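Working notes, structure below.
Omission of a single protein chain aside, the complex is shown with its protein chains in their original locations.
On to chain A.
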Amino acid sequence: MSSSLAEECTPLKRKYDACFNAWFEGYLEPAVSASITPAQRTKFSQEKAAEFEQSCGQVWREYKDCVQRAVKEKGLDVLLDQARVENPLKEPPTDSRS
């Protein structure tokens, strides 16, 4: 498993990545086949989002605190904010560019 940009965050990062991967592998296949009706998809997504929060929420917040501090210390927060303003990417891109 890869490292964090800050050594002190690597143990939390690995814990979080392992948690996410375990959840994601249980999510993806059923999510692909859950596309019967939009209502069913929403119900499934809500359940899975809640499950993710329950299993990985705590470690995510600890890791996020650590990495946010490190990002700031390296001066990357300014560059990241700039990139977010230039291209928020809140929605999936519709074609290869936009």
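Note that contacts are C-beta pairs under 8 Å (C-beta built on N, C-alpha and C of every residue); 3 or more make two chains touch, one makes a residue touch a chain; residues count from 1.
The working rule: contacts and distances are computed from a predicted model.
S.K.: If you had to name the missing chain as UniProt does, which of "Elongin-C", "RNA polymerase II transcription factor B subunit 2", "MSF1-domain-containing protein" or "RecA family profile 1 domain-containing protein" would it be?
M.R.: Matching "Elongin-C", "RNA polymerase II transcription factor B subunit 2", "MSF1-domain-containing protein" or "RecA family profile 1 domain-containing protein" to the record, the invisible chain is "MSF1-domain-containing protein".
S.K.: Can you list where chain A touches the absent chain?
M.R.: Missing-chain contacts on chain A: residues 1-5, 9, 13, 16-17, 20-21, 24-25, 27-29, 31-32, 34-35, 41-42, 44-46, 48-49, 52, 60, 63-64, 67-68, 70-71, 74, 76, 79-80, 82-83, 87, 89-93, 96-97.
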